[in-house]
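For reference, the structure discussed in these notes is given below.
Only a single protein chain was left out; the remaining protein chains are all shown in position.
By letter and in written order, the chains are A and B; residue numbering begins at 1 in each of them.
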Amino acid sequence: MVVAIGFEGSANKLGVGIVKDGVVLSNPRHTYITPPGQGFLPKNTAQHHREHALEVLQKALDEAKISPKDIDVVCYTKGPGMGAPLVSTAIVARTVAQLWGKPMIAVNHCIGHIEMGRLVTGAENPIVLYVSGGNTQVIAYSQRRYRIFGETIDIAVGNCLDRFARVLKLSNDPSPGYNIEQLAKKGNKFLELPYVVKGMDVSFSGLLSFIEEKAPQLLQKGEYTPEDLCFSLQETVFAMLIEITERAMAHCGSQEVLIVGGVGCNKRLQEMMETMAKERGAKLYATDERFCIDNGAMIAQAGWEMFRSGQTTPLKDTTCTQRFRTDEVDITWRS
Amino acid sequence: MTEKKLKVDLSVPFPTEREAQIACGTLSVDSEPKRGGVKKELVVKGNVLNIHFEALEARMMRVGMNSFFDHLNLVIETMEKFGPPEK
């Protein structure tokens, strides 16, 4: 029996989760929400994490009904992400690991998403679409690595959606992407937007500049409503994502697809993926906002796998790094 | 030739030597940003954590120390809430 606690703070969510042999015992989270029109800056985000880390940690222990001595390993997000928030979160992890006399594990954030997705859905060897504010990757496992078959060549899909939400001055509560999704449900007039797919890679920056520039006029003239623009944006960027995922599935001969990451809880994206998967006779695996959005349990789960395969990270190596690619990690726990 | 470096020495007492060591362990891991031009050294003597800072400019020193105090404060709060250390 192995109990792992995970600390996540690579972006604007601070999460602590406890996992015991594949069962999530607790997974509280606190999100730093900025005013409409504003993104989250590293300094303020780090301060948010420092202010809330201890209460979230206490909540995680209380909800799991376990005491620190039952914990076997303390896991934290090494990267990728924003430097200052990562370090603030790691500091709490390092301190409690020493106080409680527990070993540590440094976890790659993206691997956390993948392992959590596999645990929650039971998908065995899926093509993974990982979509969030900072990442857009199509991943498949082979020979002890999660290999990146496709990714964005400029900005992440979540970043594209967030930045458009700022143009419309949408609320960041609970998240800009969620509010775009709600508006898009009411849109129906489709505006053709630049659609850029290169093999299994995508590009969103041209599309974003286009819509950022056109939106004010289109809205002013009354040709399109904000709902129509959210609808068109979602339909276009999601179609690009489904296309590269399908290409990767065809390329790898895979019959399973898993969506992870914050954008992955978008119902329209899931619906489009489901349609594609059905037509191919494949199966879609998706999770809800508890596990799609950054959380502590996913770090605990990846750390649990790593710990069971014999790894630990010495204290002096528990650094953080803003850049840490998914395919750098040796996947010691899968065959 | 005199060195044109700013230096600050800081002593932080902890309830026990073990806690000073834990704080040192936590705070020694992250290296200062290379461009910042700040150097820091942490040493534990008894129950005191001694930190020696060096920087080329006062502005850099302020940035480095501000961030250090944020982190130190977080370590102390964590110890108060989740300590004392297991034997």
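Quick notes on this structure:
Heads up, the rule we're going with is that a contact is a pair of C-beta atoms (placed from the backbone, for glycine too) under 8 Å apart; a residue touches a chain by one contact, two chains touch by 3 or more.
We take it that contacts and distances are computed from a predicted model.
Hidden chain, UniProt protein name from the list "non-specific serine/threonine protein kinase", "DNA replication complex GINS protein PSF3", "U6 snRNA-associated Sm-like protein LSm3" or "RBR-type E3 ubiquitin transferase": "non-specific serine/threonine protein kinase".
Although it is not drawn here, the omitted chain touches the following shown chains in the complete assembly: A. Only one of A:Q38, A:Q182 or A:T275 touches the absent chain when the whole complex is considered: A:T275. In the complete complex, the hidden chain is touched by one of A:A140, A:L170 or A:L258, namely A:A140. Contact with the chain not shown here comes from a single listed residue; of A:K59, A:R163 or A:H251, that residue is A:H251. Residues 10-12, 80-82, 109-110, 132-135, 140, 142-143, 145, 147-151, 153-154, 156, 158, 190, 192, 195, 197-201, 235-236, 239, 242-243, 246-247, 249-252, 261-262, 272-273, 275-276, 279, 294, 322-325, 327 of subunit A touch the missing chain (whole complex, contact as defined above).
Everything below uses one rule, namely that only the chains that are shown with their structure count from here on.
Inter-chain centre distance (subunit A to subunit B, centres taken as mean C-alpha positions): 33 Å.
Those residues of subunit B whose C-beta lies close enough to touch subunit A in the complex are 22-23, 25-31, 67, 70-71, 73-75, 77-79, 81-86. Residues 46-47, 50, 53-54, 57-58, 68-69, 84, 87-88, 90-92, 94-96, 98-101, 315-320 of subunit A are the ones that touch subunit B when the two sit in their complex.
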